[in-house]
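With one protein chain held back, the other chains of the complex are shown just where they sit.
This part shows chain A:
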Amino acid sequence: MLDTLLLSRIQFATNISFHILFPTISIALAWFLVFFKVRYVQTNQPVWLRAYRFWVKIFALTFALGVVSGITMSFQFGTNWPGFMERIGNIAGPLLGYEVLTAFFMEATFLGVMLFGMKRVSPAVHTFSTIVVAIGTSISAFWILSLNSWMQTPVGYEIIDGVFYPKDWFAIIFNPSFGYRLSHMLLASGITASFLVAGISAYRLLKDDHKHAPKLTLKVALTVAVILTPLQAFVGDLHGLNTFEHQPQKVAAMEGVWETEKGAPLLLFAIPDEEARANHFELAIPNLASLILTHELDGEIKGLNEFKGEHPPVKPVFYGFRVMVGLGLLMILISVVARFTLFKTGELPRWQLKALVVMTFSGWIATLAGWYVTEIGRQPYMVQGLVKIEELVTQVPSEHVLYTLIGYICIYALLLAAYIKTLFYTADKSVEVEEYELNPPMRGEQHA
């Protein structure tokens, strides 16, 4: 029989996985919209407005899904993890509170003006609202990543009778892994959004959309992708080094290192076996893991056996890491090739457009894989090294959790299907729209 703890964990994972999909897009898509809007204001070319209008629809839908799944999150703490707030509420509470106060209201209120107020406010106020929404989404990421990072690298607290009390808020907020995790996530969002924009734009071009807007958004998205993907590899590496310093057991699981060893190889592939405490079918590059993590060929990497009973389940962390890195490398390759082709020839051949359509949601998969690495990599702890998950779970009967879990899974599956379908349907509809429908082309202009 599945117990309340396991079911609650699955339910939390389901909720957070579903939720994170939408902020991952909207954080950066909000800045894309700012860019489109500002370019329109600067150049007065209708094509920028058209790009804005197309993507603001998708933004609104994405944002709505993020809001409703986020509300679910705010109730989860109380319904399923009461111990979380009883034990670390004094630290988690204010961080979550600041997120609501400084981000949620601002985003939601100015979103109304941004979506529906174009005719009711001056262009400057509208642009301002668009910028405020973008700032709001980023502030929201700031606070929630601060809390998450604190759970990975807790500092600035004291524990009295098992309850955490804040001692130094600056240290708590800017805890050792925060900067790395925040940059990593913001870049992930940028990459996810740029592949989404590129994918949908490519889809429109494949459908023979001859308007200028999809060509333009494709170019913008690929330019962003070609800058951010290599940058992400660099930041990800720094983040890995930070994790190596603070959570060596997570890195050991990521690298599949069982025994502490000097000159550890980089495993391209393997099947970790937790019972045998060894890997099968290793495909390895000698010394590379040590070189990456310690910058020495024979640097020492602590193995999982030094953390028996304290380290995360190896398989999901190990595979998750490979999925993330593999996809990351593929995204670098594709964005470089496509942007270069665009630079050379001014357009993309059909096979490249098709590849971009396939990659539309690649950012989601890479981001989820990355989060699984870092979150499962924290197990069995809620707060690394201090509070175990099992100490915090609810007393609610397991069948109640089972009912709600089934309910969530059904509705999320439905919503995800509807979201993806609607995205492409919106693209289909825009293909049919004539170039001059929204704004008549100005005299002397061939096509906007």
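Note that in this section a contact is a pair of C-beta atoms (placed from the backbone, for glycine too) under 8 Å apart; a residue touches a chain by one contact, two chains touch by 3 or more; residues count from 1.
We take it that contacts and distances are computed from a predicted model.
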Looking only at the UniProt record of the hidden chain, which name from "Cytochrome bd-type quinol oxidase, subunit 2", "Carbamoyl phosphate synthase large chain", "Multiple sugar transport system substrate-binding protein" or "Pyruvate dehydrogenase E1 component subunit beta" is the right one?
"Cytochrome bd-type quinol oxidase, subunit 2"
Based on the whole complex, identify which of A:Val47, A:Leu61, A:Ala202 or A:Leu304 touches the chain you can't see.
A:Leu61
Residue touching the undisplayed chain, where the options are A:Ile16, A:Val41 or A:Met106:
A:Met106
Of A:Phe234, A:Phe269, A:Phe343 or A:Tyr403, which sits in contact with the chain we cannot see?
A:Tyr403
Had the left-out chain been drawn, it would touch chain A at residues 53, 56-57, 60-61, 63-65, 67-72, 74-75, 77-79, 82-83, 85-86, 89-91, 93-94, 96-98, 100-102, 104-113, 115-121, 163, 165-166, 169, 394-396, 400, 403-404, 407, 411, 415, 418, 421-422, 425-426
